[in-house]
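Apart from one protein chain that is not included, each protein chain of the complex appears where it belongs.
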Amino acid sequence: MDGTTQDHSTTHDHSAHVGYSGDKELIIKRLKRAEGQVRGLQRMVEEDTYCIDVLTQVSAATRALETVALQLLDDHLAHCVAEAARQGGDIADQKVKEASAAIARLVRS
Amino acid sequence: MDGTTQDHSTTHDHSAHVGYSGDKELIIKRLKRAEGQVRGLQRMVEEDTYCIDVLTQVSAATRALETVALQLLDDHLAHCVAEAARQGGDIADQKVKEASAAIARLVRS
Amino acid sequence: MDGTTQDHSTTHDHSAHVGYSGDKELIIKRLKRAEGQVRGLQRMVEEDTYCIDVLTQVSAATRALETVALQLLDDHLAHCVAEAARQGGDIADQKVKEASAAIARLVRS
Partner (left out) sequence: MDGTTQDHSTTHDHSAHVGYSGDKELIIKRLKRAEGQVRGLQRMVEEDTYCIDVLTQVSAATRALETVALQLLDDHLAHCVAEAARQGGDIADQKVKEASAAIARLVRS
């Protein structure tokens, strides 16, 4: 990862490079919980847990990942897209196109 | 609809009030097509069309509405959210929160 | 639509040909409501309604169509798939494959 290519900010504070810097601990905590859910799913399948109970847990894990995605998007809009809008020009247009494409992938996944 | 409450722009051009002004014709055309699909669904059900064929058409209509939603969001980010970001302050924060909530409703609908 | 190809039932009652026969009125009522929502969306766009309010209504219409899809699927499983399972053989396998494909389209639309 080359810091230069992504440093659209005017600061040298590394934690300011990404939109989710302020929510990093929260997001990692949620991802760890999602990982635990997916590991729990493997145990359920190995123990021949009833299909519907496994499915309920898959829905819970999917929802946990969606919550992470929505947090990332919120942070991205509030920081990266907003910062680009203040700069204006091509970078602003590009950031909106990129965010829209990510939203489309999320809505259709 | 009181124009005053929503006029965050500095222009009096009415068509600039909403993010999707430039795509209005396209969006209405797509909504008319979606309406045609939903009317077609009623005919299919009245004529006892096979369940799976009706379901395929429901998925197509749902996808058409999603395409409209993604277009509206893209326009909203490119205009309303970007404009608020340039103004900064509370209005910028509020616009991002509002957009994030709309994205969450879309992802979970 | 050739009635012969879809007549897997042993009755000549035409209304029994499809899984949703018992819920036909309910499904048409819901589709009419969804149609009204999509027409309302066109009015909202024509009147330059604020993007987020249009998006909220798109989510409502999408959800209405999803409710119809889930009702159709429930009826299809309870009648067509169940009937095929009782007959057994290839027709049973084919009906499950077909239902699974419809569910996949729904989950990913």
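Letters are used for the chains, namely A, B and C, taken in the order the chains are written, and counting of residues starts over at 1 for each.
What we mean here is this: a residue touches a chain if its C-beta (ideal position, glycine included) is under 8 Å from a C-beta of that chain, and two chains touch if they have at least 3 such contacts.
Because the structure is predicted, anything quoted here is derived from the model rather than measured.
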item	value
Missing-partner contacts on chain C, residue numbers	66, 69-70, 73-74, 77-78, 81-83, 85-86, 88, 92-93, 96-97, 99-100, 103-104, 106-108
Touching residues (missing chain, whole complex) on chain A	1, 6, 14-15, 17-21, 24, 27-28, 31-32, 34-35, 38-39, 41-42, 45-52, 54-56, 58-59, 61-63, 65-66, 68-69, 72-73, 75-76, 80, 98-99, 102, 105-106, 109
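Here is the rule we use: only the chains that are shown with their structure count from here on.
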item	value
Distance between chain centroids, defined by C-alpha means - chain A, chain B (Å)	23
Touching two or more other chains - residues of chain A	108
